[in-house]
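In this view, the complex is presented without one of its protein chains, the others remaining in place.
Here is subunit A:
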Amino acid sequence: MKTLLKIFEWATLRIERGAKEKNHPLYKPYSNAIIAREPTSLEQEIKEIRRSGSNRDFDSASEFEMSDIFYFARRGVESIMDDEVTKRFSAEELESWNLLTRSNYNFHYISLRLTVLWGLGLLIRYGFLLPLRVTLAFTGVGLLVFLTSVIGLLPNGRMKNFLSEKVHLMCYRICVRALTAIITYHDSENKPKNGGICVANHTSPIDVIILASDGCYAMVGQIHGGLMGVIQRSMVKACPHIWFERSEVKDRHLVAKRLSDHVEDKSKLPILIFPEGTCINNTSVMMFKKGSFEIGATVYPVAIKYDPRFGDAFWNSSKFGMVNYLLRMMSSWAIVCSVWYLPPMSREEGEDAVQFANRVKAAIARQGGLVDLLWDGGLKRGKVKDTFKEEQQKLYSKMRTGSEIHLCTSD
């Protein structure tokens, strides 16, 4: 592992040196933010603009000036050049090259040694690692389906639960080997217990496999057709998962009811939920949907952080389909990640679901070293709601209250 890292660093150094020799300006994405942005408030900025020009004594923030427009214009253009949200939906950029063309933005022919090394890496990955992993994957999935169906035939009871646990763990561990995922679990004493809800940040479907190979969870999700559907149906036979029909998903009350029923039954396994609702690229945590936090059960937060140097686990679903994604995963060097089990949290007095969700989100972000964003992951596909714009407008018009002008609508 460490040798691989050293090789990567050497490779990058070679590229840099080679570029300097040939006077090719190097494209270094990681270390170059384009602009420095300061999060100043609307009021502060406009007051500053006014103050720099006006020599009036009294507080002139109450009247409109033509220069007010500058604040909005500048923020607008800054966000065109670099914004916090859209870059979360594409893969993270790396500092040193890890010998995979897919993460290289700078591929010039630099030196023979480098190309040879790259070619060697290619050979190892596609010729040796990939077939090995694919066979393991097939074995794992096949075993899962077969064994869970067998167990489903047994009568309900302790034996069944025990066996199903063993089977699930074993199959997931095979799948983990299939991806060569090197996982470090931290703080296992905080592992989720029965009757609780486990929430985690979402980067890819592999998250499920990673968590499930260390403990048993009840999964929540839509019933798919095809291979996924077969797997889902057989899993349900061995131990209770919560699968929804596509039509049921829209009905929030139904969803909440089923979840709380499951949670109240203390013999059932903890539920695994990803409240972001979509895959984010593992540099940040986006808004948590409040549904799972309304139920009132104990929440066990889990932070998952991938190390992108060995293989980027982010699934960009608009770019790659599932099969394509899995192939890319299996032909990377490895998937390295850390899983932190955080101490359980419950909703406090006087806290509503949204505040609770934000508190959990902040804890996960802090532990995983991710940026904590308030934006909704749904922005990947949808437009932002107009209410946010109206908030900005309200803020600005509040400033306009001078002695002569009164707001006609109260907020």
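Simple rule for what comes next: a residue touches a chain if its C-beta (ideal position, glycine included) is under 8 Å from a C-beta of that chain, and two chains touch if they have at least 3 such contacts; residues count from 1.
Just so we're on the same page, contacts and distances are computed from a predicted model.
J.: Of the options "AP-2 complex subunit alpha", "histidine kinase", "EF-hand domain-containing protein" or "Proteasome subunit beta", which is the UniProt protein name for the chain that has been left out of view?
T.: "EF-hand domain-containing protein"
J.: Which residue from A:T135, A:S346 or A:Q392 sits in contact with the chain not drawn here?
T.: A:Q392
J.: May I ask which residue of A:E84, A:E165 or A:D187 touches the chain that does not appear here?
T.: A:E84
J.: By the contact definition given up top, give the residues of subunit A that touch the hidden chain.
T.: 25, 27-29, 32-37, 48-50, 52-55, 63-87, 90, 93, 101-107, 375, 379, 383-384, 388-394, 396-398, 400, 405-409, 411
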